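Moving on to chain A:
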Amino acid sequence: MIQARGITRTYQTHGAFTGARTVPALRGVDFTLPDGGAVSFIGESGCGKTTLGKILTGLETFDGGELIVDGVALSGLKPRQREKYFRRIQMIHQDPYSALNPTRTVEATLRDPLRMRAKERGASGGGGGDGEGEGGWRARAAELLTLVGLEPAAVLPKYPHQLSGGQRQRVVIARALTVDPEVLIADEAVSMIDVSMRLGILKLLRDLRSRLGISLVFITHDVATARYVGEGGELHVIYRGEVVERGLTDEVILAPVHPYTQCLLSAVPIMRGLEEPGPDRTAPTTALDERTPTPGCLFEPRCPFAQDQCAEKHPVLVPFGLDAVGESGAVGESNAAAAGPATDTGSENGSESGHVHACFYPESRRVVGVEVGAGSA
Partner candidate 1 sequence: MSEVQVRGLTVEYQTTAGWLPAVADAGLDLRAGEITGLVGESGSGKSTLALALLNAVPAPGRIAAGSVEVAGVGDVTKLGGKQLRKARGGAIGYVFQASQNSLNPLTTIGRQLLDLGRSHEVADLRALIARARDLADRMGLDGQRVLDSYQHELSGGMRQRIGIVFALVLNAKVLILDEPTTALDMLSQASVLEIVRKVHDENQLSTLIITHDIGAISEIADRLAVMYGGRIVEDGPLLDVLRRPTHPYTKALIGATARITGDVEAARALPGRPPDLTTVARAGCVFRDRCPFAVAVCAEVEPELATWESGRRRACHVEPSTVLSGTAGAPAAVGEPA
Partner candidate 2 sequence: ACSSSSAKKTNGGTGGGTGGVFTSIDANNKITAGAPMNPYNAAPNMFLGYNIMELGFTKNDPADPNALLPGLAASWTASDTGLTIQLQPGAKWSDGTPVTAADIKTSLAIAYTQGTAGPVAGAGGTVVAGSNFEVSDVKDLGGGKIEIDQQPGVKNLYFQRLVLTSTIVNDKVYGSQLPADIWTQIAAVQGTDAAAASAASTKLAAEGKTIAAFAPAKDISAGPFVETRVNPGEALLDRNPYFYAASKISPKQVILRSYSGNQQIWGYMNGGELDYAPYTSMPTNILNQVLKAGYTRIDAPSYVSASIAFNEKQAPYNLTPVRQALAYVIDRDAVTKVGEPVGGIAAPTTTGLVGSQSDTILSADQKAALNPYKPDPAKAASLLQGAGFTKDASGQWHLPDGTPWKITLQTVNGFSDWIAASTIVANELTQFGIPTTAAITADFATYQKEMGAGKYAVGWWLVALGPQTDKAYARIYGSADGFSVANGQATHNDSAAGNWEHTPATYTVNGQSINPGQLAAQLSVTPVSAQGPIIAQLAAATNQEVPMIQIWNYTHVMFTLDKRFTNYPKTGQDDLLANPPGVWMMQGYVQGK
């Protein structure tokens, strides 16, 4: 289980002669990922999704907050000690074309982590009846490739450029599985894959969840895919490094509360003829501008429903009232969680599985398209 509490990351950028600039990529993100569960993050470009993914896999450091893996707070550990925990969290890269070393065959790509893993297990006194010899990794590699739906004999000797995008992404997933991870982080794992093969990968991810009990963090700006993979899990809507709405995936999609979520969901294309647009579709008033400082609600400059208070005070996540929605979506017990640095009130009502949002004027709107009739044609 992974728990994130107020993860913050700020980048400093500077050119050779140009002045420094600070980019807050994450401003206090927290979430809980139960074993075998799924968490999705959606948000537009540059909102900090990749940064979050990198932090979770240990490729990037965080400069505020706490990451807790199985009850161990990672910030207190030395980098070497952290590695062990990060090993259990593996990332699936967005771009299958760059995620595989072009100079190494699939076999070589899988062999090294498998060997390492075998050695580790042998060392940690696993007893090793496992057939962990030289051939051990071969069998395991074949097994993993089969698991991701590839024909081992055909794929193993190939170089990445000899594989299609979908095949590559499957190899990438197989590679992530070599170290028996408990969590997979998929950062836009399908956006670079051809439409016709996209769904196959999504289905594979779902399968892994259900069959191997692997938890999934799914990062995307494509809401539909988030829904497809993150079924039953929570959906986090992230805006400029801050989570502005959170709830069960379907709940958020069907009844978004935060105007940003609503804009995002409104933007999902409608399959005309098959679907009809939601009645309350909205759009942001202007394009994103990260440069201007926003003391109040971060979305206020673009919010179609902004009011005076929005520009002054920074809203924090609060549960969405039962009565206000008038629908299902029980408010969980509110427990005080570590507040992110951006919060201006002392405490925050975060909940493990409630529908929460950061808006002063919450109102549920139906924005997503719905299918016309029952079936197609």
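Selection rule: all candidates are chains of the complex that A comes from, given by their letters.
Convention: a contact is a pair of C-beta atoms (placed from the backbone, for glycine too) under 8 Å apart; a residue touches a chain by one contact, two chains touch by 3 or more; residues count from 1.
The structure displayed is predicted, hence computed values, not measured ones.
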item: In-complex contact partner of chain A, selected from candidates 1 or 2; value: 1
item: Contact footprint of candidate 1 on chain A as seen in their complex; value: 44-45, 149-151, 154, 164-167, 170, 194-200, 202-204, 221-225, 227-228, 231, 253-254, 263-275, 283-284, 286-288, 368-371, 376-377
